[in-house]
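A single protein chain has been omitted from the complex, and every remaining protein chain is retained in its original position.
This part shows chain A:
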């Protein structure tokens, strides 16, 4: 009897802590894919789901918010989401150019170079969307040690077609999108440190233990992403992703493409994260044969090998997953011409020899045997002025204006703070099978004020990449049009007219000297009294 009462007492003590854990699911996954150019693509995704949670209604922003008790969900991020009533948030910080032709589509679509932030927020009378957008930027810049605070009205747009809500649409308020990108932002350890602190096991256990900054930032391409979405049937989902494309051929001694977890990350998974409901490593097997993978796993499903690392499975930890090509002495790069892996390949350049005008040209190649319709989005800071009347669409030097439709252009508009918003160009391109479409337009380069130049003005200005996106499914369209995701072109570097920064000083010094000389002599002439001094002897 007494025993029972003690147990009941203990149970009562434990109830609040169990209540906290109810409805939070954490799972982690690592996808490894050997690529045809000898590189290895790795994608970590850490997903925390707050079951049944609903984004904050922006109309209730003036009132006291419900208390936030999270067991697995990061409180620092949760506070920001509640404070600014964010329904959906996507932040990516990437370095390098994603090579679509050789690497295919990434597992996470957001691979634009630099920082990209976009958020969907409900409109309300309490605070405007723009005020909350500014607060969100600053809060995230503090959280992730990135210069996101500079994503101001000079870089903010609302391209709703290319960046739709990926979750459900809440009914409580009409939603608005804010999107901004900063192509010159660098990514380094100070961004990874706060990223790891958002994980329930930090970097102590589970897959995150592999994330060694010295190796990740040495990769040919690396990037991290924070994605918060809301789905009506599950709740708020936080997905933290980290992608890196390693080059074992470069880093290994014998120019071989063999890889294992130890050689890629210089770390191993010592123990699994105890709060993870699932933890797995998935290896996507290459199409050609000749490889071997250890440890042997009988579970080959559709060219995938899945290793379950969660504590419930009988997988022995620590373990090393390795893939090697025993018959290959050193890796031979596949000979060109290579057919691109993705159906669309895009090249974007800016030509012109002068510092005042140039030509922006884009060539889009359809590698598939079907016709592809793609949305084309250009978000151009006011550094460049696009001239719409010079827009040309060509195939084999023949003008084909019929392939361009749905053209929308918003010229740069002056903002309240005397700055120009970016211009937005959106169009639909129809690319016939196995052809290359060329699109070009003339641009004018801005003449900036002396004080608007960055410290390294001679380096040039980074322009964000263009975005190609699949169009929303219409009723009569082919089914194949939606099997790809957004494509980002590499960023461009544009050379604007740069002043000689020492010139103002020269001018000031010269004019001051002249002034003193002229003024001084005239003053002297006017005020000096000319007298004859007689020297007494």
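Assume contacts are C-beta pairs under 8 Å (C-beta built on N, C-alpha and C of every residue); 3 or more make two chains touch, one makes a residue touch a chain; residues count from 1.
In this section, contacts and distances are computed from a predicted model.
Student: Would you mind picking the UniProt name of the chain not drawn here, from "Peptidase C13 family-domain-containing protein", "N-alpha-acetyltransferase 35, NatC auxiliary subunit", "Pentatricopeptide repeat-containing protein" or "[RNA-polymerase]-subunit kinase"?
Tutor: "Peptidase C13 family-domain-containing protein"
Student: Just to verify: which one of A:27, A:141, A:268 or A:415 makes contact with the chain not shown?
Tutor: Checking each option in A:27, A:141, A:268 or A:415, the one touching the absent chain turns out to be A:141.
Student: Using the document's definition of touch, tell me which of A:193, A:292 or A:332 contacts the absent chain.
Tutor: Spelled out, the listed residue whose C-beta touches the missing chain is A:193.
Student: With the missing chain put back, one of A:27, A:128 or A:150 would touch it. Which one?
Tutor: A:150
Student: For the chain that got dropped from the picture, name the residues of chain A it touches.
Tutor: Residues 95, 134-135, 138-139, 141-143, 145, 147, 149-150, 185-190, 193-194, 203, 212-214, 216-218, 454-456, 501 of chain A touch the chain that is not shown.
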